[in-house]
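For this view, one protein chain was removed and the others were kept in their places.
Up next is chain A:
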Amino acid sequence: MEKARPQWSNPLQFVFACISYAVGLGNVWRFPYLCQMYGGGGFLVPYLIMLILEGMPLLYLELAVGQRMRQGSIGAWNMISPYLRGVGIASVVVSFFLSMYYNMINAWSFWYLFHSFQDPLPWSSCSLNSNLMGYDEECDRASSTQYFWYRKTLNISPSIQENGVIQWEQALCLILAWLVVYLCILRGTESTGKVVYVTASLPYCVLIIYLVRGLTLHGAVNGLAYMFTPKLEQLANPKTWISAATQIFFSLGLGFGSLIAFASYNKPSNNCQKHAIIVSLINSSTSIFASIVTFSIYGFKATFNYESCINKVILLLTNTFDLEDGFLTSGNLEEMKTHLASTYPKEYSEVFPQIKNCSLESELDTAVQGTGLSFIVYTEAIKNMEVSQLWSVLYFFMLLMLGIGSMLGNTAAILTPLTDSKAISSRLPKEAISGLICIINCVIGLTFTLESGNYWFDIFNDYAATLSLLLIVLVETIAVCYIYGLRRFENDLQVMTGCKLSWYWKIMWAFVSPLLIISLLIFYLVDYILAGTLTYQAWDATQGHLVTKDYPGFALALIGLLVAASTMCIPLVALGTFIMNRRKRGNTSTIA
């Protein structure tokens, strides 16, 4: 008897799995940055337009393919056309690269989480130098949170060429992260289905708690006003639209094969059209919700720094001119400065170089994304809150849930094709296959625990998935619409789910989304070519900030390898299948 395909216990598990996968770290640390860079509230316009033009249609496409073919990505594309098996293989390769480096973020979240149980928080103040008379130089030049990230966590080397040794603390955290992932995927959908209830809902609880706390913080309004005042002139900037399109695309996690894998465990009658709309809407609203939280925290941090700066100036002037305390306030500071400049010109000019120009805008203007946002900027804001340990624990626990939720999708994308293939699943039980994948990824991931690990991480983060995914999804859309046939697919869906495809989906699938992806591809390629050599940001300990450096030859070779390894699968496998078919036909014709 044929072994029944494992299924989700109820459709809610499937929706939660998709939400848990799609709502990830990008919603928290990339969207607020884009919002800030490209026009604040005005960015929502291109964002929502792109959601309708490419986000929802492509998501529905992937879910429908997975649910119809009831196979992982390799099997599904094999059914669409044997020449297109390479698309599935490319998806698996990209997912493999992603899971290699993505779990490092979870390792860092664990590290910060474990360190949050100390009073005071280790990143709240600088450590002392050897003679206990002052602070550590690097910490002094940078800030305490930057120091904790670059020195205590990463122990980063000055450039990518200097590899250093494996940091055993980071390696331990990475191993723990992989053990947690293994625990969740060990039993396939049976265990994953239960875990996603937690990983999908807990981040929302934390976000709501943070929203309430964030909005009640002093100065939060400044951040929110700054973010939401639309700068509509940014809409004329093509980069705004491209960033919106790219963000929607990568935020939903299209092209990795995870969505196909999840949908393949559905009952055929599942209404995946409704689920596609629900998941994409929830993903986008989570991004907006997370950016409200982020910007209230930004506002708090900026106001705090601004007020500290003003207080330092007041103190300096009060000390220099022996004024009474309370004489200078932030309200009368400017007029008093001019008064003092005119009354005591000599002393004022002496002290003038030390007077900093405090500006709230410049504090708010520090736009940061990625690991820098979470591990440097947020920690700086958290250390100034009351009961900072609690907020720190909550925040890093949320990051962990988001990261593990996405990892579940990534590993599902790799495991489902492997367990589908009879050759492998007949020899090894699925626990062993998952264990093997986790061990291989963990060992390769130890590279990111080297002293130069963060630079390798950035290479993977920037290049492993970007170009390849665009190509994969483009081929997917063309394959379904033109090779398999849009009408045939429409009939299949109607038989399967009973939903009729409206003209909106058909137009998007056949014309709009492919055109959008092609323009994105062209933009990326032109950008790479125009940039000349690729550069990266290296941490300079002597100056206490980042410097730009060029990638050396071997790093460029790795980048090329990463992109080629996945994209070349598509044409190579197509060619291979073609040759094999020719040979088979040749054999049968000679026999006949």
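Assume contacts are C-beta pairs under 8 Å (C-beta built on N, C-alpha and C of every residue); 3 or more make two chains touch, one makes a residue touch a chain; residues count from 1.
Note that contacts and distances are computed from a predicted model.
Chemist: Given the options "Alpha-1,3-glucosyltransferase", "BPL/LPL catalytic domain-containing protein", "Collectrin, amino acid transport regulator" or "FAD-dependent oxidoreductase domain-containing protein 2", which would UniProt use as the protein name of the unshown chain?
Modeler: "Collectrin, amino acid transport regulator"
Chemist: Among A:Glu137, A:Glu233 or A:Glu431, choose the residue that contacts the chain missing from this document, as touch is defined above.
Modeler: Considering the complete complex, A:Glu431 is the one touching the chain left out.
Chemist: Looking at A:Asn271, A:Asn319 or A:Asn491, which residue reaches the missing chain?
Modeler: That would be A:Asn319, which touches the missing chain.
Chemist: For the chain left out of this view, which of A:Leu48, A:Leu172 or A:Cys499 touches it?
Modeler: Residue touching the chain left out of view: A:Leu172.
Chemist: From the list A:Arg187, A:Lys274 or A:Lys337, pick the residue that touches the absent chain.
Modeler: If we include the chain that is not displayed, A:Arg187 is the one touching it.
Chemist: Identify the residues of chain A touching the omitted chain, counting contacts across the whole complex.
Modeler: Its contact residues with the unshown chain are 1-2, 70, 79, 110-111, 114-115, 117-118, 127-128, 132-135, 172-173, 176, 179-180, 182-183, 186-187, 191, 315, 318-319, 322-325, 429, 431.
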